[in-house]
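The other protein chains are all here in position, but one chain of the complex has been omitted.
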Amino acid sequence: MAEKLIRVLVAKPGLDGHDRGAKVVARALRDAGMEVIYTGLRQTPEQIAAAAVQEDVNVVCLSLLSGAHNHLFPKVVQLLKEKDAGDILVVGGGVIPDADIPYLKENGIAEIFTPGTPTSKAIEFITSHVQ
Amino acid sequence: MFDKEKLASIQSAKEGWDNGTVAKALGKYKERREEFTTSSKIPVERLYTPLNTADLDYEQDLGFPGQYPFTRGVQPTMYRGRFWTMRQYAGFATAEESNKRYKYLLEQGQTGLSVAFDLPTQIGYDSDDEIAHGEIGKVGVAIDSLADMETLFSGIPLDKVSTSMTINAPASVLLAMYIAVGEKQGVSADVLRGTIQNDILKEYSARGTYIYPPAPSMRLITNIFEFCSKNVPKWNTISISGYHIREAGSTAVQEVAFTLADGIAYVKAAIDAGLNVDDFAGRLSFFFNSHNNLLEEVAKFRAARKLWAKIMKERFGATKPRSWMLRFHTQTGGSTLTAQQPDNNIVRVAMQTLAAVLGGTQSLHTNSKDEALALPTEDSVRIALRTQQIVAYESGVCDTIDPLAGSYYVEALTKKIEDEAMAYIEKIDALGGADKAIEQGFIQKEIADSSYNYQKEVESGHEVIVGMNKFYIEEKPVEGLLRVDPAVGEAQVKKLKAMKENRDNVAVKNKLDALKEAAKTDANLMPYILDAVRVYGTEGEICNILREVFGEYRPVEIL
Partner (left out) sequence: MELLKEARNGNKRAIARLITLAESEAEEASHALQQLYAYTGGAHIVGITGPPGSGKSTLTDKIVKKLRKEDKKVAILAVDPTSPFTGGAILGDRVRMSDLNLDEGVYIRSLGTRGKLGGLSKAVHYATKILDACDYDYIFIETVGVGQSEVDIVKTADTTIVVMVPGLGDDIQAIKAGILEIGDLFIVNKSDRDGANRLSIELQMMLDLNAVKSEWTPPINMTVASKSEGVDEVVEKIKNHFVYLQESGELTVRRRQRLETEIIDLVIQKLTTYMTKKMSKEGSYEEELNRVFNKETDPYTLVNKMLNESLK
């Protein structure tokens, strides 16, 4: 029997076009043996949640640099819950001030990776938190 | 610069040094690394000597400042005449608040304005659009209509400042608003000075704030070239930007290559649209990044200047010296800033400032130390500006022109960057030009590869970032970061609603209809946009009309 692969949706909610971080993460996760579904720029929380459900991913990685994280990240979590997919792990990254992290965690974001976090940390987190 | 005999003697002396003194030292102590390279993976030798510049022809390769090929600078006296324009990119929240910040910066001795717009504005959506929710006023100022633009420049006479606007896909709309504000102030368009970024190709390849597909986007750009050459002659109609290409993870060589390749595509498009190269080329300007590898950066600026001059003269047959000049704005490298120990960023910015100045920039934005965390505070913006002033007034590097010229290393590096960038440009030519290369994902893939390689080197510790992957300390979270009040969004939406109720909606509809019809032909759209803006048609309304006619761009995702 083939072993179960970890599937991750890497998404950029909001309007900012800086996808350097998202692309690096996508490649690093691929190189760590995961299947990465990349959705591209300017995805609404609704689109992200719908894609996560259809793709049956284990993890959703959100990357955002515009500062709209407090609005957009929790929205994704909430929509996943509404779709009976609250078990999908949601993590976020980008320019996110420390002060916002507690709020985001309270609202269901499992972990926040701020600038300078090595991708190995994200990989470690994902592997240890999926099942 | 040396005769053959002299070179031969240097050569044999160098061999003696290599095999004797150096070999002995290496026997005792190894060097820090097996191989040294620049950020572009150009090998760096232990020592540079006249041997490395043996092929350099002073008059052909370097020449004199203000003369072809401008390697040493575009102005005859450079900073002995006047310093570069110190221009801090700023803008946040509402037009009122940004207006206050501009006035403050002008009082502090800044000499030009640089407007940052929020993302909905950059992508052509009004603040009341569903998609704008949470983004209004976040990374720049929200401008929906002429009314906001009037507030933004209230009390700032447009004939006295030069204004740079970071706006691309909807550049024509914002330029039209600026012209209309000028009209209200009684300042005619032909004295307006400033720049719009207006560089759509790098949006597709690196920055991501595009709206329409390439063909109609290129048309809007050439429309602006044509309109401005007749009506706003002092306006820099485009700022061909390598900044974002570098931020997206490219190397210095790629930054030069992809930026100039974009430039070539714009010049071609304008010529194809029937414009005379010398009528618009002088208004093209460039925008580069300045990173930490000081001497590579200096060499990069020099190489870019020389390459562009050659391209314009030899390839496009431009005859006016001004058409050959690569004039550029620089911003220090945002991606080099660390969220860890943010004070260290002041030092990085100082080094990058020095690189830009030694490279002969025409204007400069210095990043603030806290930009890896949030929008900069007033205090940190002041330090960033002071950094420029210290280099200008205290370092002495501005007192002579291009002081690093003749350095064996800098000249060798300049040549190397020129050659490698040219090889890329030839490859892109073979793919059909920058627009085609982007459509095929070539440029995006090259950038993504470099960015991933760099990331791996940082993670392996091969690349050291002080305070981040070495010399790390535990820190308390930084306090006092600037936050945009969420109420800003609601207020902006309210203001927009009120404005829409008070304007002449019949006039707006007429002007928008006229624009739509014109968009279907090959008319120059600038006058139609200007008409719509004058009657307070909003940015979103105008862009939506054009979306209907042009469609929307879907990116090529190359990973």
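First chain written, first letter: the chains are A and B, and each begins at residue 1.
By our rule, contacts are C-beta pairs under 8 Å (C-beta built on N, C-alpha and C of every residue); 3 or more make two chains touch, one makes a residue touch a chain.
Note that the structure is a prediction, hence the values are computed from the model and not measured.
Participant: What are the shown chains in contact with the chain that isn't displayed?
Facilitator: Within the full complex, the chain left out of view touches A, B.
Participant: Given the full complex, what residues of chain B touch the hidden partner chain?
Facilitator: Touch with the absent chain occurs at residues 213, 440-441, 551, 554-557, 559.
Participant: Considering the whole complex rather than only what is displayed, give the residues of chain A touching the chain that is not shown.
Facilitator: Interface residues of chain A facing the absent chain: 1-5, 7, 26-27, 29-40, 43, 46-47, 50-51, 53-56, 83-85.
Simple rule for what comes next: only the chains that are shown with their structure count from here on.
Participant: Hey, which residues of chain B end up touching chain A in the complex?
Facilitator: Spelled out, the residues of chain B in touch with chain A are 119-120, 122-123, 131-135, 138-139, 203, 207-210, 247-249, 335, 338-340, 372-375, 448, 451-452, 455, 458-459, 465, 468-469, 477-478, 481, 484, 555, 557, 559.
Participant: Which part of chain A faces chain B closely enough to touch in the complex?
Facilitator: Residue positions touching the partner: 14-20, 23-24, 26-28, 30, 38, 40-42, 44, 66-68, 70-72, 95, 97-99, 114-116, 118-120.
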